[in-house]
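Here you go, one structure.
Of the protein chains in this complex, all but one are displayed in their positions.
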Amino acid sequence: MTSPARTEAFSDGVLAVAITLLVLDLKVPLVESDLLAALLRGWLPAAAFAVSFATIGIIWVNHHGVFDRLVRVDRTLLYLNLALLMTVVLIPFSTALLADYLDAGHDAGTAAAVYGLNMSAMGLAFGSIWRHATSRGLVAGVDRMAARAFMWRFAVGTPLYVLAVGAALVDARLSLFIYAALAVYYGAFVTVPGRPRRAGGDGDAPGPGPAPPPCGGRDR
Amino acid sequence: MTSPARTEAFSDGVLAVAITLLVLDLKVPLVESDLLAALLRGWLPAAAFAVSFATIGIIWVNHHGVFDRLVRVDRTLLYLNLALLMTVVLIPFSTALLADYLDAGHDAGTAAAVYGLNMSAMGLAFGSIWRHATSRGLVAGVDRMAARAFMWRFAVGTPLYVLAVGAALVDARLSLFIYAALAVYYGAFVTVPGRPRRAGGDGDAPGPGPAPPPCGGRDR
Amino acid sequence: MTSPARTEAFSDGVLAVAITLLVLDLKVPLVESDLLAALLRGWLPAAAFAVSFATIGIIWVNHHGVFDRLVRVDRTLLYLNLALLMTVVLIPFSTALLADYLDAGHDAGTAAAVYGLNMSAMGLAFGSIWRHATSRGLVAGVDRMAARAFMWRFAVGTPLYVLAVGAALVDARLSLFIYAALAVYYGAFVTVPGRPRRAGGDGDAPGPGPAPPPCGGRDR
Partner (left out) sequence: MTSPARTEAFSDGVLAVAITLLVLDLKVPLVESDLLAALLRGWLPAAAFAVSFATIGIIWVNHHGVFDRLVRVDRTLLYLNLALLMTVVLIPFSTALLADYLDAGHDAGTAAAVYGLNMSAMGLAFGSIWRHATSRGLVAGVDRMAARAFMWRFAVGTPLYVLAVGAALVDARLSLFIYAALAVYYGAFVTVPGRPRRAGGDGDAPGPGPAPPPCGGRDR
């Protein structure tokens, strides 16, 4: 059995590296003159970078939300989490693909569809983690109704990712807009229910909380 | 003497960076038309990426398993761990080599053999860590029989890696398949024996475990 | 609600990756002879690397200072922090842009201005975090006057970044010098006020501090 803490730490590491590697998708334009125009022409790749950055950032917020409600981690959850991380690690690739083809004049739809498939797979992995954790009693302090309501709110995004894949075949920029809107939706309206294990402070050095520990701390 | 915790944290960092750098092996195809066909032609590099990702992921699970049973770390173990990390850091290179030559029409066998040698060296380093830790009493809560049984189950993989190196000279794709099967074998059937130090929760915020702390735990 | 600790850990990860990725901006010169001269000609890119390294290093010091005074983190702060991290992740790109165009003979001003805009956005995000945290009572142990004085000292840098953007249009090297001076200013003269939660030691193993825990600390 593995502790949620180290799984969280490893996941944080992968998420931090993946979100930072996105910057490698931004290429310095090599021009003979008028760098400003070249940079402004690159607004579509820059927008793809921003959407991917926001998406990984929000995955991190929600990933943390879920893991902070876990009391233990079983082997299945560990592998579901690795599957989620694999979809996250692929995001810099999908973003580079999208950035390169958004104004290549051809195949922008294919690139945007690949991006959408990556996002859908990520959503599926994330949903599977939550479903597995709640059905096997790995989470604490979340009531059944709240867990179900969260699942609904979360699942609403998935058909929209599929819609964006469809929209990609019409206009890649339209699908990029839908991906951005989905990031806003997940960031603003979808919150993991229940109370985290470490409410209001960190595990190591609690701030002045409402219930100060009485004498006799933990003994191991 | 070094604490297992910081060695674990550094190893986690290296593993997280290495697993994420794998994405740099996936190149955006530069085509004039039919991106979809170009992406589908790239299924072999994609498979190599997936096998390497799963392998590093499973190394992480087992590395965590071993370190969670260590009560202390000596200098030899520290250097054996650095040797293991060196083989892990080489995996993105071996994977790129394999991905580039799998359908180059020549030298695929050499590339797959290099990949297999990397994996064998990794297995050897991992086995040496376990052997050293158990023979010097660095682990706690693992009985002799279980430690030996684990060593056997673990060691079974090594000749198969050698077999895969041989298979690589016949057909590189066959060896890739053996590498994938070995990842599944290690992921599903090889578990580090004994009880971890931090059973069922993380060190900071223990969940409701079977053995509550005797003299007044912390109250929040 | 998210704990400051994990937000800190994720931010540390992003800052550590971004500061290290700066090295990718340094290109090995490919010359037929006289490598030394080629390296010496590259002193401007090297200076840009050093300034960016110092800047991210000082962001880390101050970020740590702010987060060590937080008692809790709300959703807005989480997203302001993601915005700050986005500006940090862009620094390797801006630095590469600056390094490539500083002695390209054209467009150095544009490159230096983009660099300055990146830095200004970073300063704005950082200031917003502090303003939000103090106005919503998320920080502890900082008096009103000290918080305001810090805000002033901090804010003084922002018009200087704007000045540097202007200077960039005259001479890119001049603006690079202003960026370096600003890094020194922030590093040497701007300190987050108040007492950190974990004064004088780390959360895990407090050193012999002036105020020993009253009712029997832990003994090892």
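Details
The chains carry the letters A, B and C, assigned in the order they are written, with residues numbered from 1 in each.
Heads up, the rule we're going with is that a contact is a pair of C-beta atoms (placed from the backbone, for glycine too) under 8 Å apart; a residue touches a chain by one contact, two chains touch by 3 or more.
Everything numeric here is computed off the predicted structure, so don't read it as measured data.
Of the listed positions B:Leu36, B:Leu78, B:Ala121 or B:Leu174, the one in contact with the omitted chain in the full complex is B:Leu78.
Contact with the undisplayed chain is limited, among B:Ala111, B:Ile129 or B:Leu176, to B:Ala111. Counting the whole complex, the residues of subunit C in touch with the unshown chain are 8-9, 12-13, 15-17, 19-24, 26, 28, 30-36, 39, 50, 53-54, 57, 60-61, 64-65, 68, 187, 196, 198-205, 207-208, 213-220.
Residues of subunit B that touch the chain left out of the display are 1-6, 8-10, 13-14, 16-18, 21, 24, 70-72, 78-79, 82, 85-86, 89-90, 92-93, 96-97, 100-101, 106-107, 110-111, 114, 140, 197-198, 202-204, 214-216, 218.
Just so it is clear, only the chains that are shown with their structure count from here on.
Taking shared numbers over all numbers used, the subunit A to subunit B interface scores under half, which places it in the different class. Rounded to whole angstrom, the centroid-to-centroid distance between subunit A and subunit B, based on C-alpha atoms, equals 24 Å.
One finds 34 Å separating the Cα centroids of subunit B and subunit C.
In subunit C, the residues touching two or more other chains are 17.
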